[in-house]
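Before anything else, here's the structure in question.
Omission of a single protein chain aside, the complex is shown with its protein chains in their original locations.
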Amino acid sequence: MKMYTNSRQNSSPGVTKLFMATCRREFLLSFRRKSDLVNPLIFFLMVATLFPLGVSPEPGFLAQLAPGVVWVAALLATLLSMDVLFRSDYEDGSLEQLLLSPQPLFIVVLAKVIAHWMMTGLALTLMAPLLGVMLFLPAEGMPGLMLSLLLGTPTLSLVGAIGAALTVGLKKGGVLISLLVLPLYIPVLIFGSSAVQAAVTGLPLGGYLALLGALLALALALAPLAISAALRISISS
Amino acid sequence: MKMYTNSRQNSSPGVTKLFMATCRREFLLSFRRKSDLVNPLIFFLMVATLFPLGVSPEPGFLAQLAPGVVWVAALLATLLSMDVLFRSDYEDGSLEQLLLSPQPLFIVVLAKVIAHWMMTGLALTLMAPLLGVMLFLPAEGMPGLMLSLLLGTPTLSLVGAIGAALTVGLKKGGVLISLLVLPLYIPVLIFGSSAVQAAVTGLPLGGYLALLGALLALALALAPLAISAALRISISS
Amino acid sequence: MSEPLLSVQKLFCERDDRVLFSQLSFALAAGEIVQIEGQNGSGKTTLLRILSGLSRNYEGEILWRGEPVTEVREQFCRDMLYFGHQAGVKAVLTPEENLRWYAALSPAIDAAAIPEALEQVGLRGFEDVPCHSLSAGQNRRVSLARLYLSQAPLWILDEPFTAIDKRGVAAKEQLLLQHAQRGGSVILTTHHELGIHGPVRKINLDQLAGTSA
Amino acid sequence: MSEPLLSVQKLFCERDDRVLFSQLSFALAAGEIVQIEGQNGSGKTTLLRILSGLSRNYEGEILWRGEPVTEVREQFCRDMLYFGHQAGVKAVLTPEENLRWYAALSPAIDAAAIPEALEQVGLRGFEDVPCHSLSAGQNRRVSLARLYLSQAPLWILDEPFTAIDKRGVAAKEQLLLQHAQRGGSVILTTHHELGIHGPVRKINLDQLAGTSA
Amino acid sequence: MAEKKWMPRWFYQLASPRWCYQFTGKLLPWFAVAAAVLLIGGTVWALAFAPADYQQGNSFRIIYLHVPAAILAQSAYMLMAVAGAIGLIWKMKVADMVLKSAAPIGASMAVLALATGAIWGKPTWGSWWVWDARLTSMLILFFLYLGVMALNSAIENESTAAQASAVLALVGLVNIPIIKYSVEWWNTLHQPATFKLTEKPAMPVEMWLPLLVMVIGFYCFFAVSLMQRLRNEIIWRERRTGWVRELLNKQ
């Protein structure tokens, strides 16, 4: 009978354990399924390949395009990968279990988003120089490109996750996520591509990076709460 | 007992019925779920909005980009929408039923691809002028843009469906579809965007359109068989 | 009934280096019901998928009316109805729309019989409700309605009674019996104790496994 | 056991203008097993989702140890285990990895007990096989292993025996009984005739529907 | 509910759909009259009496539609988000309904602002569309509206739909200033501001007075349309309650 008494443990070790376990699980899932992992990268690369073919192979012209194209590609890649963030959990019933866990929901959510970012945003950032080279981005632009992506993509993941949480489980209207999230992405795109352009032309880019950082801080503070609330709302119908 | 004898009906009315029924079902599914229907269009629009924001809002510059950007966007929109073509049928078991039907498989497959094209390729074609305006494509380019999309997008759908059939049901390694299909898409992209560029500069574009038509005829003849074979292989494991 | 409808000879199948069955031979005559038994993971679904032609991951021979099934595939498909673990029901379509599509898939089915079939499986009043708003059992019932529509002599059913309530199970059992009495045959798996008092034969896979492992 | 663990007062729920139940009141004491009965679509799953706190689409009150469940949500989640129609098993993970994640979700579960739980549900030898290579019943068993790990006094189980073979069902019934004897309680639905000789109470939803419609 | 003590009484009355229905029923005619007078008077004044602009000539008269629509599109979003917050925090049904009702009106105002702007742009700038800061941010606002509406219509359960849209509206609200500033900044960075909307000669009184009339008229119109939709929504959601039955029986 001892077993079933009200036991109110101190939860903080449980919380860090949960955080780590969730990250581990997400990584495992991605490495097993691989597609989630590779898809955004392939998309990213594809854009870099298709542009010279479709628009113009001329280096000077491409160089002008490069900052914007890389950023647009990163944004689209993140957006397209957002959709699956909660979908598979919803479909196999894991999401219900998640919502019924006594642990704070936003921890799991944050862990999921961070893991997701590491496998998309971070990977994109590391791959960006390759794209830069393919699109003849001047070498001076590279640090700016990578730094801006490093600061900008987590925001994209966090904001995208809100959209994913709001639309999970929708039978009709399914992937509204693009429509919901896109307007919110625009500031990141603007600051990000401006930072790269500034870096290319040799202007100081600290201001842009600070702005991206501020956006990130804001998103980090508010998004996990919004995501948790949205998940509860979506499931409760 | 009469009921269960070998009855070998003449199948041709059954086949057209099946074709129509499949098209109807696909349309119904799309209209109910909406996302499949609207997603490629939103993606298409998104690209048109993001480009000016990310690259440069300058009309002259955008006009130069426009033919390529529209074509790349159409290609990516089609490619991204390909993935779901057989996936949901696989997941809920309809695909098994399809493969066990006594009717010729390629009929159903062709119907599915055609319905898919009508809801993506055709819709993209009809929406292209709007993109053209937003990206300041000169008015002379519009007919070329629409014609080339009209001839090119069915090929994209047919070829993409082969990739979708080959990758359906893969648990790991999932959506390699982009990798499989992309090389086959490149000729379409090149002819298509060249056609628009030719139209903009006032050059004759008949040659490009003829090439696009030839590709389409080839795809129409071969793809349904390839898709059927690929589906059987994917499921029989 | 001299010639069996379906006969299976020396079937062998392994998954991941585990032999599921080997030397499996049996014949199915018209009017017979065969229940494949075995514990979870013993290979029932695998066997049914092989018999239906969905899986080709086997060795041995399967004959349909005396001819190798690979050679009379089209006729076999015409004569067979397969009901798998997955119901094959589209969540955004209504029961009626779902069945309409199945009717189009097999030329023998008459679409006019759909409302009656839905009535039979207890879905009257739900014809126009999208399937995602139906309960688990109701979703299975949509797919089971195909049994009432089908003209095929051979039914291959993989756990058809999952999620169905008691009254529903009794009705389905009655249906199977009728089908057998009309000269059709059934191969099914179920973990449920069949209440059919008729020509039910059981094949247990548990004994077959490991014979050669 | 003066105070009931869970008590439900005047619960009302409707879906699509159809009243599923109204004025539903019952209490669940420690050591009790309650089976919710009803035909397909009578609202069993809906009721369990409401009780577990997943759905808020209801009117009425639910008390947990005498307090409104909405106010003691965290404690309630700690004390409850929910098993739904969907097993919550990731196809690309192995059974062990799946359970490890559940262990992290509820702080009371000890991850060291996982191998034994898997053994109990008959999945020894399958610890390292990804779940998509398991049979339907084996997949359910992975999720059922949570019952062997859980320390929660209240179990809410929605058709836990789906796809499980006879031996497995008997073992699970034994487990439920043990749980009740240790002072836990169970609410479950199943279309299967329960073989538990113990304190099983039945609540039939078929009669409740339509009372106020 | 601890909050109950310090909230004014009308707040709780407003929370009752029934009271709200009756209250809006009383207000509606007054606002309708005010809107009609202001809009018709303002339009006549704007079209026929206000002086033409010395640079843009008569195309300038579009401003009397353009600016009120633009202002209203922005205010309607604020209202929507505030209603969403109230709905989420106090679980107030009426607030949910206000959110749902305000979205299509706001969206139509955004369309009007975009369309009149585009039409005005043709004679003034020689092109229907340019990627200017103001224009772009209005376009994005329109997308935000579309998102809320699409989400609302995609979710079948009414209270779920309302809560989900409320979350989205709030997230959007946080982003609106960010979007506005980023877009403004972006435009001035990429391209020398050829067309600056804000830098115009200070308007004479004859010009801005009708504008003021139109703006107030638009607000009144917004109230009328919002109340209409709100009342429909109330009837629909409360269709099973006693008072709606009574109401229906009476008519």
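Letters A, B, C, D and E mark the chains as written, and numbering starts fresh at 1 in each.
Just so we're on the same page, contacts are C-beta pairs under 8 Å (C-beta built on N, C-alpha and C of every residue); 3 or more make two chains touch, one makes a residue touch a chain.
Note that contacts and distances are computed from a predicted model.
Trainee: Under which of the names "ABC transporter ATP-binding protein", "Heme exporter protein D", "Na+/H+ antiporter subunit E" or "Pyruvate synthase subunit PorD" is the non-displayed chain listed in UniProt?
Mentor: The correct option from "ABC transporter ATP-binding protein", "Heme exporter protein D", "Na+/H+ antiporter subunit E" or "Pyruvate synthase subunit PorD" is "Heme exporter protein D", the UniProt name of the unshown chain.
Trainee: Looking at E:G25, E:P123 or E:P177, which residue reaches the missing chain?
Mentor: That would be E:P123, which touches the missing chain.
Trainee: If the hidden chain were put back, which residues of subunit E would touch it?
Mentor: 39, 43, 47-52, 57-59, 61-62, 65-66, 69, 104-105, 108-109, 111-112, 115-116, 119-120, 122-123, 221, 224-225, 228-229, 231-232, 235-236, 239, 244-245, 248-249, 251
Keep this in mind: only the chains that are shown with their structure count from here on.
Trainee: Just how many steps, at minimum, does a route from subunit C to subunit E need if it may pass only between touching chains?
Mentor: 2
Trainee: B-E or A-C: which has the larger count of contacting C-beta pairs?
Mentor: B-E
Trainee: Report the chain whose mean Cα position is at the greatest distance from that of subunit C.
Mentor: E
Trainee: Using CA atoms for the superposition, what rotation angle relates subunit A to subunit B, in steps of 5 degrees?
Mentor: 180
Trainee: If you average the Cα atoms of subunit A and of subunit D to get two centres, how far apart are those centres in Å?
Mentor: Taking the average C-alpha coordinate of subunit A and of subunit D, the gap between them is 35 Å.
Trainee: Counting only residues that touch at least two other chains, what does the list for subunit D look like?
Mentor: 56-57, 85, 91-92, 130 - these are the residues of subunit D that touch more than one other chain.
Trainee: Out of subunit E, which residues touch more than one other chain, so two or more?
Mentor: 154, 157, 186
Trainee: State the interface residues of subunit B toward subunit E in the complex, per the touch definition above.
Mentor: 34, 49, 52-53, 56-59, 133-134, 136
Trainee: In their shared complex, at which residues does subunit A touch subunit D?
Mentor: 1, 3-4, 6-9, 11, 14, 17-18, 21-22, 25, 28-29, 32-33, 88, 91-94, 96-103, 108, 235-237
Trainee: For a test of understanding, state which residues of subunit D touch subunit A in their complex under the given definition.
Mentor: Where subunit D meets subunit A, its residues are 30, 52-57, 74-75, 77-80, 82, 84-93, 97, 100-108, 130, 151-153, 182-184.
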